[in-house]
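Questions regarding the structure given below will be posed in turn.
With one protein chain removed, the remaining protein chains of the complex are shown where they sit.
On to chain A.
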Amino acid sequence: MAAHNFLWSLTKNCFTFGLIGLTVSDRYASIVPVRGSSMSPTFNPTTDSFMGSLSDDHVLMEKFCLQKYKFSHGDVIVFCSPSNHKEKHVKRIIGLPGDWIGTPMTNDVVKVPNGHCWVEGDNPSSSLDSRSFGPIPLGLVKGRVTHILWPPQRVRHVERKNHQKRHSPS
């Protein structure tokens, strides 16, 4: 009888903490692993296939930016891929609505439409980003990366970096 009670209260506690954890990670902040080298050297500067996913950078993603969808140039964001909503990508915002982005590949100049943003990885040679799938709607953004939390020797604040070759209307 005592074991039954103990199990029941254990289940209740697990359920409560699960709910609280889910709410906090939905509304405030959560920790996500970063895979791939498209954001080298900011995240995953070394491709260490020996350790596998243990050596991946784990970052703190905050959700307060989703109250008003207000972002700045150089913010690192996590967003759902426009071609597969189950995948999430981590890239840096290069252009906000109204900015003109120059694409050196096609010698084109693209204007970022209202409600969209232009994202690129810090490692342009191995990054699938807006240069392939165009500007993404801001509604796909799931959070903003503020700190690296793992591995311990790389714990630091993630800085905003501005690109000089893009220009926005003054």
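Just a few scattered comments:
Convention: a residue touches a chain if its C-beta (ideal position, glycine included) is under 8 Å from a C-beta of that chain, and two chains touch if they have at least 3 such contacts; residues count from 1.
One rule holds for everything that comes next: contacts and distances are computed from a predicted model.
You can't see one chain of this complex, but its UniProt record names it "Peptidase S26 domain-containing protein", from the set "Coatomer subunit zeta", "Peptidase S26 domain-containing protein", "Immediate early response 3-interacting protein 1" or "pyruvate dehydrogenase (acetyl-transferring)". Within the whole complex, the absent chain has one touching residue among A:Leu7, A:Leu22 or A:Val109, and that is A:Leu22. For the options A:Val34, A:Leu138 or A:Val158, the residue in contact with the chain missing from this view is A:Leu138.
Against the chain not displayed here, chain A makes contact via residues 16, 19-20, 22-23, 26-27, 68-69, 79-85, 113-116, 136-141.
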